[in-house]
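The structure that follows is given in the form of structure tokens.
For this view, one protein chain was removed and the others were kept in their places.
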């Protein structure tokens, strides 16, 4: 057993989409209260479709790998489609993360949601996937594996 | 390190003077309250000299070895001389006993004292070495090595 | 000189296969299993595998096994932990008079803290009475701790009936299975055990490692506080090689259990019947029923057990007067006394415990020597058939 599978390690050592988009259409930065990780995502959006995405992350291996797959997965998706992606989709795409590390993928979900939220606010868009999303609310972490 | 030295083992495996003297002049039996050992000694006495000694012992290795050397040592001694022998003399003669086993040699000292006491009583002898010896008094064991 | 070890209940040699599995974890895969990534993960995997093996032999799930430093710590943890966990429910503990000191002295420690302890009697076969157990229960009873099998004379207790009583009264049931493991089939679920102590060095594994089975759902506070090892229940850097060794020993014990029991019982019964045939005035302490397969505990009347031991030792035969930890203390066995054996017979008792490396030839050699030694020591003794030692002659202090 290793802590991370090869795919996670591959995304960690060769992360895709690192950086910031100049003149980005949307930016989201989210800091996880669980482990102090921070992700910044910048998006290029055309006709409500994410045509480019880049990220910068201060965080552990799983946070970086999740950031990498998440930005890959949202590229080419409409905003509504992107909002439907949850951290579990990123984890699945990575082929799994160890239990206590699953929460790191939430970072990417939240940072992307936040970027789209900021975009929607600026452009007065009503998006189904943002219903109930309130970035000022305290993030609550469901730590099932506390006793591991 | 071994528990017992060779001399002790020799006396244990080939104890001298085992048995009872028929028509003994004196008999003493002493049970140690410390470990349940019991020694019986019988003496042949002529002109206040111990001309023969035999023993039977229910007890551990050191009790048997002490019985063996003790009976050896008192043979040929006058009663007064025999009474001067302490358990330490038996231990020394054996070349030493392990700390928690020293008390086993007291068994021999007491059984011999008792035999001579019985003899003195029967023959109305006043013996210097029996002063203060009261066989009915509780034997008190000085257990210095209790915490070993 | 021949060397014949007949003290398997005191400790066992580490089996070759066990040591082999341990060796890589001392100097090569020595990583701390709690450290992140590669080097720690190898150790972590090894621990997980060992935990499964220990769980499997007793029918537990992996998450119910917690490694400790040995049987003694497991007993302490189970008893002190339960006492603390249920102190608001009550302060009464039931155990027996024949427990190992790891249980008895822990109970005495708790008595000083204000807990009340009932020490159940045993019959002449070393077994408790289920009726007496049930009568001892009060509203304050929070723990029943009865050993699975006795280390001195091998009696196996009616564990399933005890657990039934415990469950009926909603009381936690702990059993010290240090001697039973690997010698008796154990299924904790079927037997209804809540807490069970185990030790590796009694089943051909290394010393210094043991485990406590804690039934899922039962929560007791920690005994040793610190780092988050053992799912935060037992702190301290994991003793990886020893855990691996314990795991392998458990695996072997499980695989060999039936044969182990059959072979040991055959040898044991042969030994006992030959001794009885060849040496007068001897008797077996306890019965052949409900007895550990390797346990022989006999009275050799008129001679003292320690002298017998020493004479045997001199011939390269290693036996014991009872539990190893009390054999340096010369006090008569609390187990045999509790069985009602007169004290002079207690002093005349010795224990032979046979194991996986004992052969028929060993036994035959021992029988010959034993016959000669007993004869010789009896010649030295003041007692015999016609002059029996009286209990009153022995002051039991």
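Letters are used for the chains, namely A, B and C, taken in the order the chains are written, and counting of residues starts over at 1 for each.
Quick note on the criterion: a residue touches a chain if its C-beta (ideal position, glycine included) is under 8 Å from a C-beta of that chain, and two chains touch if they have at least 3 such contacts.
It should be emphasised that the depicted structure is a prediction, and the values quoted were computed from it without experimental measurement.
Colleague: Consider the whole complex, including the chain that is not shown, and state which of C:309, C:374 or C:389 touches that chain.
Modeller: The missing chain is touched by C:309.
Colleague: Which of these touches the unseen chain: C:11, C:52, C:287 or C:384?
Modeller: Once the missing chain is taken into account, the touching residue is C:11.
Colleague: Using the touch definition up top, pick the residue from C:96, C:118 or C:239 that touches the left-out chain.
Modeller: Reading the full complex, the residue touching the unseen chain is C:239.
Colleague: In the complete complex, which positions of subunit C touch the hidden chain?
Modeller: Touch with the absent chain occurs at residues 3, 5, 7, 10-16, 19, 26-28, 30-32, 34-40, 69-73, 75-76, 100-103, 105-106, 108-109, 199, 201, 206-209, 222, 224-229, 235-242, 306, 309-310, 313, 316, 318, 320-321, 323-329.
Colleague: Spell out the interface residues on subunit B facing the chain that's missing from view.
Modeller: Per the touch rule, subunit B residues meeting the hidden chain are 1-3, 147-148.
Colleague: Can you list, in ascending order, the subunit A residues touching the missing chain?
Modeller: 4, 9, 12-13, 15, 18, 29, 31, 33-40, 56-61, 63-64, 100, 148
Keep in mind that, in the parts below, only the chains that are shown with their structure count from here on.
Colleague: Using the stated contact rule, I'd like to know whether A-C or B-C comes out ahead in C-beta pair count.
Modeller: B-C
Colleague: Just give me the whole-number Å value for how far the CA centre of subunit A lies from that of subunit B.
Modeller: Distance between chain centres, rounded to whole Å: 91 Å.
Colleague: Please compute the C-alpha centroid of subunit A, do the same for subunit C, then give the distance between them in whole Å.
Modeller: 56
Colleague: Whole-Å distance, subunit B centre to subunit C centre, using C-alpha means?
Modeller: 39
Colleague: Tell me, which residues of subunit A touch at least two other chains?
Modeller: none
Colleague: Which residues of subunit C are in contact with two or more other chains?
Modeller: Residues of subunit C never touch two or more of the other chains.
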